[in-house]
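Accompanying notes for the structure given below.
The complex appears here without one of its protein chains, the remainder shown in place.
Let's look at chain A:
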Amino acid sequence: MSSEWPLWEVFIRGQHGLNHRHVGSLHAPDAELAIKNARDVYTRRNEGVSIWVVKSVDITASSPSDKGPLFEPSNSKVYRHPTFFQIPEEVGHM
């Protein structure tokens, strides 16, 4: 039984000016082949202008059970949104 190729996460920049976005994963023996495989698996219809690959084991993710404590602090800071402030109409667009 041969050992399994490592898993890579694939990120694609769809168009110039956009961020890379996670599209999925694939197996490949090394980074170079991961890029080539990603080209064939995720951009068969011109979906990308740039590809990043990163080994799945190298990703550190926030834990789903921390979702509450991790994101709660921003809930109470409604003043971060511009709609919190009433600007009189006479002032015009701001």
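What we mean here is this: contacts are C-beta pairs under 8 Å (C-beta built on N, C-alpha and C of every residue); 3 or more make two chains touch, one makes a residue touch a chain; residues count from 1.
In this text, contacts and distances are computed from a predicted model.
Student: Given the choices "ATP-binding cassette domain-containing protein", "Succinate dehydrogenase", "ABC transporter permease" or "Phenylacetate-CoA oxygenase subunit PaaA", state the protein name listed in UniProt for the chain not shown.
Tutor: "Phenylacetate-CoA oxygenase subunit PaaA"
Student: Can you say which of A:Gln15, A:Asn46, A:Ser63 or A:Ser76 touches the chain missing from this structure?
Tutor: Reading the full complex, the residue touching the unseen chain is A:Ser63.
Student: With the full complex in mind, choose from A:Leu7, A:Val49 or A:Leu70 the residue touching the hidden chain.
Tutor: A:Leu7
Student: Which residue numbers on chain A touch the omitted chain?
Tutor: So the residues of chain A touching the missing chain come out as 2-5, 7, 24-27, 29-30, 33, 40-41, 44-45, 61, 63-65.
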